[in-house]
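Just one protein chain is left out here, and the rest sit where they should.
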Amino acid sequence: MSELQFNSSRASSPWTNNPVLVQLLGLSPVLAISTTLVNGLGLGISTALVMLLSSVTVSTLRTKINQRWRFTWYLLITASYTTVLDSLLQWFYSPLHRELGIYIPLICCNFAVLIRLEVHAINHHWRSTLKDAALTGSGFIVAIVALSSLREFIGSGALMADWQLLLPAYRAAAVISENSSASEVSDFASLLPAAFILLGLLIAGKNLIDNKLKENTAATDIEPIQRARVTGRL
Amino acid sequence: MQTQPSAIVISSPMQHSQRSTGRLMLLVIAACIPGVATATWYFGFGVLINIMLAASMAIVLEACALKLRGRDIRLHLSDNSALVTAVLFGIAMPPGASWWLVAMGIFFAIVIAKHIYGGLGQNLFNPAMCGYVLLLLSFPVEMTSWHIPNDVLVDGSSFSAFSLAGLRQSLMVSMPVFGSAQMSSPDSIDGLAMATPLIEFQMAGTSALLAAWDAGVSLFSRDSGAAWELVNMGYLCGGLFLIYKRIISWHIPCAIIATVTMMSTLFYAPDSSAIYGTPYLHLFGSATMIGAFFIATDPVSAATTVRGKIYYGIIIGLAIYGIRVWGSYLDSIAFAVLLGNFCAPALDYLCRPRIYGHGKKSRSVPTTEVEP
Amino acid sequence: MRLVNRLLGRRSDRAPYAIFGGIATDAYKTRSLRSRLMPVPIPEKLVLPLSQNLGVDAIAIVEAGDLVQKFQLLAEAGEPGSVALHAPTSGLVSSISNATVADEFGSQRLCIHLQSDGENRAIETVPEADYRALDHLQLLERIERAGICGLGGAGFPSAQKLSLGMKSGIDLLIINAVECEPFISADEALIRERGASVVVGAEILKSACLASNCIIVLQEDRADAIEALKKALENSSIELMTLAAGYPVGGEKQIIQAVTGMEVPSHAYPASIGVLVFNAGTAYAVYKAMVDGEPCVSRITTLTGAPLQTPKNFETLIGTSVSFLFDLCGIDTTRHTGTIVGGPLMGIQLPTLDVPVMKTSNCLIAMSAAEFPPDEPELACIRCGFCAEACPARLLPQQLYAFSRAHDHEQNLAHGLFDCIECGACAYVCPSHIPLVQYYRSSKAEIRAQQRRQLQSQHWQRQFQQHQYRIKKQQDEAPHQISGDAVGPLKDDEPDKKNRSREDGDKTEAVVFSRERAKREIAEAVARVRARKAGHIASSRTDAKSDG
Partner (left out) sequence: MTQIFSIIVAAALVNNMVLIQSLGVSSLFAYSNRLRNAIELALVSFLVIFLASAINLILYRGLLAPLGLEYLALLCFVGVSSILTLLVLHSLEKYFPLSMRRQRLAFYLIAGNSSIIGLSLLNTASERSVVDCLAYSFGAAMGFALVLLAFTALRQRLDGADVPAPFRGAAIQLISAGIAAMCFLGFAGLV
């Protein structure tokens, strides 16, 4: 399955070919950072930005990139953008940067980005690449927003708490509230296992919707994503 | 794709042994009786109420899940596996846990940890322990407060735990629907009432409890050391019964007990802290026995090859001791068993026995040449 | 004591080795052993399948309308795997046509239909004056002529088995009288009453395969037979060994393990480790062939089961119908729910009673609802591992089951599916009543079909390649002929191969059909197809190789 996904150069789309929900790529930051919606948004937007920039770069440089070393090139390109982004965030959004911590530099080896470079950017014109990266990036944002709002809601019963973090640092400092920690309903949702499980349930929900949609549109019997090999009665 | 073999031809063997899964499960439940009875004697009706609550919810949830999955409800309920899950879960829960805690745990156990995997036989993790660990992580406070009716004063008057009033009290604690218990929560936790003596040892140090420990066992004194000791004896008896009946194999419990014994002997330090206590304390002072005989041996999620079982037991034993002594969680069995479950498929794969006719040195050289 | 011996490196010869797994079953044997071995009255009609082991047909040498006498050769062995067939009684060959045979599908096979004339006239038999005077090749030839095959159940032609052993040399001949399956008592009855003949048969077999040792093996709870055999063995070099009761100690591989401690390598014959195993019934047939000069026309068959009023062992003529035998025992049809040929664990259930007894039919069981309750519904596998404990091949049936359900044949092969001997011990102990053996059989069939498809596709690919080659050759030759150029025959192979590397680099597309490119394209297509079709098998191979 995985290799197939990897090789699939299916058109990217936030729903049918979502990098996180369908291809299971770039899970590390998604799982770790999705504790609150604000964090999720922050990371999602940063990742999408890096994806856009590096896709365009790779696609413009595609004739010059050595085939053999292309993966190293991808890594270097994403790492450069990530470094720049990291510094910018540190300057302008330092509270958010502190929240996201190590996961900002880790964008450089996010597979959602790298695989898109490999599958699409390396052999397409930059215009098409731009569209592709935008779609994939939005898919990434959709996934991380969905998961983080779910987790935040279950965990603290609130949404968009600490929204000030999304403001530039000097302004955020002005509005930072005292009682930023909402009452905790359950610790569990903020833990990593909950992230795994909730993401699993999200994907299951998506599959359910997909199946329903497919039933409605056509009676054709194509398996979604996964080869389903067992249809036993037990 | 048809997975059932063609049913037209009745295939050999035509004879079967008279064992059935449903009966095996019932025997497992029966083997729990001595332990549960002792626990009830010491900790009051809360234990039984937990089990009853869990069992009824488990059956309802199991039926719903089967219905949703379009299976034959009666046939699959008859394997009694949901009951076993419920009993183990109920035993693990602190007496006096609120009904919604039980419901939540059982929901996770039956629906998420079992039916989402495809029902009995397919789940990778022990359902009861999944539910329990979920609760432990989500509600650490509630999960470590035990309600013991014996010595509790309600409105200034004390009463016997086994009187009707005691029962009523226990019910009210579990299900506030029946009326609110007039106890504030600190009252419901007394000195004896923590989950395991080891927890106390870890927290309170040695002084008071070791004294109680040395005082010996009495069925009627109802002190916590003796209580846990006898409860564990009960589960040990049940476990030996299961081994005698060949329902579980000896490998897993023996490996666990041996590992725990070895570790506690190795790290035994009489003077430092009670947590480095004697092997006896580690075996009988906590939930080791029920873990070794009833929870880790859940066949579905345990390793199935002989060597795999032994490694599985060793991993669990190490984890039990490690988490109990050095970890910050109070309950080690559940985590250890889940860890064992996590390793089990790999162990099964790596510890395949040598197949007949496959060379004594090389382990299972699979052949690909098949005569047509 | 045995332990001490082992520790000291000594082994008393009579101490068997342990086998893997196994199960304990109720024996149900005494009821059919109460009466003596009985001859069967000659039925009016005999049906003789040309293949007695449901393998390769023998070649009929009589025709419809021929009058035959008892012991007369009816069909001779042809291809390997077939055995000669003789007339069990005198009479008229009414036809040679299809009839239902004793397998679980009720399939039709070519049979000789013999109408008995009731006179039982026999052709003159020539007993060997002294079988000891014959060398082993002569013995082999006579055994082959007598149409003897393994009477234990598999029906492998004995002469072929012996000659297999001849190639590798045999140290040990095992006479298998362990009837580990419940209900069957044919060998025990035979040994109890004709033990001496069995011993003589064993000696003949021993000299026929040039074995240096011979052991007769029995289950230790069969006291009567052991006693009879001890008496018969008094002046013999043949040893006696008793094995603890259990199933399946009587399986070929298991008995070898129990007697010698050695294991038959996977996918090899026992002869490859210098051991041959013959059934006691086979030894008796050999005795009759040598000493009496009678070919194999009858066998001992156990008739048992609760619906039979007088269960017993019969010396049955081959070709007698099952219903005829059941009537002889007095069958209570109201209680009769089905019929098994063979044992209850490895036998097959007959769809109809109107089938003939064959050389391999050692037991016929009339089933009753009390002894064979209807199958309980299959529940989920709880991986209890009872099956793994019972498996004599030390497989992991629970894993094989999961892989079979998932059609994961790569894993099935890696876990030794084809080492399964289908003894049914796993399914017997399964508390969830899963018909495990059935799953394995269908998986094996699937794998074989897959491999056959693969071979076939390879074949067609080759055909296609040749076809392309021919077309190309014609095309190549055509212009030459037209232009009338006096060019010699095209030397296509060598130059093309040399050009290949150049051609690879050369990006200019030649419109001319290049044979080399066609070949390459085909090869690529072939590789793709092969990879797709046999993905499972292929990767399991690599898996297998590197795992070991």
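For clarity, chains are labelled A, B and C in written order, and residue numbers in each chain start from 1.
The rule we apply is simple: contacts are C-beta pairs under 8 Å (C-beta built on N, C-alpha and C of every residue); 3 or more make two chains touch, one makes a residue touch a chain.
Owing to the predicted nature of the structure, the values given are computational and were not obtained by experimental measurement.
With respect to the full assembly, the chain omitted from this view is in touch with A, B, C. From the set B:Trp99, B:Tyr235, B:Phe335 or B:Tyr356, the residue in touch with the chain omitted from the display is B:Phe335, counting the whole complex.
Residues touching the missing chain, restricted to chain A, are 1-3, 5-6, 21-22, 24-29, 31-32, 71-72, 75-76, 78-80, 82-83, 86-87, 102, 105-106, 108-111, 114-115, 118, 191-197, 199-201, 203-205, 207-208, 211, 225-226, 228-232, 234 (touch as defined at the top).
Contact residues of chain B toward the unshown chain are 69, 112-113, 115-119, 122, 124-125, 130, 133-134, 137, 319, 322-323, 326-329, 332, 334-336, 338-339, 341-343, 345-346, 348-349.
What chain C contributes to its contact with the hidden chain is residues 402-403, 405-406, 408, 411, 539, 542-543, 546-547.
One rule holds for everything that comes next: only the chains that are shown with their structure count from here on.
With centres set at the average Cα position, the gap from chain B to chain C is 48 Å. Centre-to-centre separation of chain A and chain C, using mean CA positions: 60 Å. Once the centre of each chain is set as its mean CA position, chain A and chain B turn out to be 39 Å apart. Under the contact definition stated at the top, the residues of chain C that touch 2 or more other chains are 379-380, 405-407.
Residue positions 229-230, 232, 234 of chain A each touch two or more of the other chains. Listed in rising order, the residues of chain A touching chain B in the complex are 186-188, 191, 193, 197, 204, 229-234. For chain B in complex with chain A, the touching residues are 1, 3-4, 71, 112, 116, 118-119, 121, 134, 137-140.
On the side of chain C, the complex with chain B involves touching residues 20, 23, 25, 104-105, 182, 253, 257, 263-268, 338, 340, 342, 344-349, 367, 372, 375-377, 379-386, 388-389, 392-396, 398-399, 404-407, 413-416, 418-419, 422, 424-425, 427-433, 435, 437-439, 441-442, 447-448, 451-452, 455, 537, 540-541, 543-544, 547-548.
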